[in-house]
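Following this message is one structure expressed as structure tokens.
The complex is shown incomplete by one protein chain, all other protein chains being positioned as in the whole.
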């Protein structure tokens, strides 16, 4: 297939590489062109704009950082929507807001263009290893094309529904649930540490018992050892997703006290000077610090 | 081995049965004697007091409902401590407070008696199937005897440390983490429901992705379908454990905002008339109800 | 003085009336013209646009509902900024966001126009009785003109500083503090009610002791008697101010757990169907309802 790919961050580059390796004819674009070079070496052609990527493509993937970038590559002057052909598919894998996804879907519907939202769970190593969990939503006929493609990029594709923005909501719910796991582990390690139980031992005990899901296994040791650098998923990105979740919940009229708590944790961390160089699991630092188990915060 | 077993609730009865089946010479006691009959039929002898159970036993297990029951069967007039022989072992599987476990350990140490704390994760069906996750703590020499016994009762035995009360703390931490999962699922299902995504579908999607640990798989469907009866682990018992966790954390000087939130949820539910006939996963009802998705609370 | 007044809601109309009574030459504008009639009878002339109001005025007051209305009457096609003369003063009494006030200040500075922000504490009856508490901020030379005018409209004028948006922040802080008083009274009345103490008696006791400030005296009886209609300050307006406070705090990097709690209360109420016909003190219903003392929520 003739495939376009816009957005070559750590996640996007790994996914684009897998599409090349799967034998597709891939054309890529990234705002800062240097990041396109490894893909060119792997066999991709490099375009000079999202519009050029979309021109003649059967499917265009986007994997960009936020709502503004998504809007720019899609509806900007040189955006995908300016050249995408009616039969072709725009598959958005970015974590964007529900409102932006709804807006995108409405505009494409009006223009007769096809849009599938397919955000993912997993870090860059999971993307490279085709181990992503993918949530997909869109019209039946569009999913029929998108799902087989997506299945080559992850270990499972869950169909959320026909409204593309619902996949974005499920993604935000998932990240919300991860953020609560991080906070939980922070509080749990604080109790253990104060009681003379090595937090790392606590995490081993719990993840060897019924808390054996990947988030506990991944974040548990990071939090127990207070290893928050380098970032796997950075603090500002985590904060952004928390904000998007709260905005979506507010629009729906749903109070989320857990998300409100995590929201306040993010603000505390930013006020203490933590930022893009920290992993979002640093949220756990607040509980550890309040218990007197860390002086990474508050001038320590 | 000559084994005593005190406390034949749903959990205790299943475990005692497994000890009989493993070929041990088991003597049991339960406050209300009717619950001892099925064990008698399975081959146990039935004692008339904890003291009688302990007399001549190599190891005595206790699995009782709360601190008061634990104190009564151990230090009461006809308690285990009155007859337990110095070389024998008292293995407590009950979820009791850290303070009570510390007190127990101190008294036994003074009296030259052996005490291992070995609380468990798992519901009665897991106990019957020897699938419990067991947390054990005690002196090295006592664990050498206890662990092989415990290994026949569950799928894993985690050694927490030498201070028996630390196993109780890890158990409370685990139940605290479960309570947060319940609250999280309540909030997640509230968002999904208001957005037109079937909560049951949300749970399937998430547990098929990275939220694939047993607590999400067990509680997710119960919460998505608002099925809170009959109880697997009852609301008052969950509230008791939350109270024990907050007490332990307060003694250690650790703020636990997540446990405080769940504490408030329990009070809301009790004020709405929910009680022992409900599963503790009904904690999720608060988030669902606040979002307008249930009228099981507040006079509905 | 030649004075313009834009925005004749309950608050604006009372203030405009006082300006007329003070002998000023007042010209008014309101989007729905019917509300201007009583002012015309009181001696005002009625303009057909904010621009007409500002034309030739020495000072223009605005008192409108929200940021959008403020932007429209100021920077819209027929807005104040199109005709305001350089020496004249724009005094904004509306509760608007810090960001909007900052934006306004910057644009006026660039255009050489004078802007004073002067939001108020007090309900319409206080406005009519010249009992408002007014917070004013702006450049020294502008305050020299504005403060004597404002002093005729309330019982005190507090000077916040030279940056107009700081007066808006103080106003939002004040409303935030009021919202916490409402939540506090809800929780206090819930405890009293469950203990057999008449909540109204509790309020009398407390406001006769050291809780003798107006907010306790005003909101206490409303909450104790669960009288949330008709609205003095409506639920949606209260929710809007809570949102503005959280946005301002987020921009400053300040976690506000109390505002987050109140935020969640507003969402609960909206999901239960409460709205513009309720006073914002209905926030207290959540605590009362969770304690089982009201079935106004959740399907009652």
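As written, the chains take the letters A, B and C, and residue 1 is the first residue of each chain.
Simple rule for what comes next: a contact is a pair of C-beta atoms (placed from the backbone, for glycine too) under 8 Å apart; a residue touches a chain by one contact, two chains touch by 3 or more.
Remember, it's a predicted structure, so these values are computed and weren't measured experimentally.
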Inset, instruction - Determine which one of C:113, C:202, C:269 or C:297 touches the chain that has been left out. - result: C:202
Inset, instruction - May I ask which residue of A:67, A:163, A:183 or A:290 touches the chain that does not appear here? - result: A:290
Legend entry - Touch residues of subunit B, complete complex, unshown partner: 249-250, 253-257, 260-261, 263-265, 267-268, 270-271
Legend entry - For subunit A, the residues touching the chain missing from this view: 194, 264, 267-268, 271-273, 289-292, 294-295, 297-300
Legend entry - For subunit C, residues in touch with the removed chain: 98, 121-122, 133, 135, 156, 158, 160-161, 163, 166, 169-170, 173-174, 176-177, 180, 183-184, 187-188, 190-192, 194-197, 201-202, 204-206, 208-216, 245, 248-249, 252-259, 261, 287, 290-292
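Quick note on the criterion: only the chains that are shown with their structure count from here on.
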Inset, instruction - Take each protein chain as a node, join two nodes whenever their chains touch, and name the resulting shape: line, ring, star, complete or other. - result: complete
Inset, instruction - Compute the distance, rounded to whole Å, between the mean C-alpha positions of subunit B and subunit C. - result: 53
Inset, instruction - With chain centres taken as the means of their Cα atoms, state the distance from subunit A to subunit B in Å. - result: 37
Legend entry - Of all residues in subunit C, the ones touching two or more other chains: 264, 267-268, 271
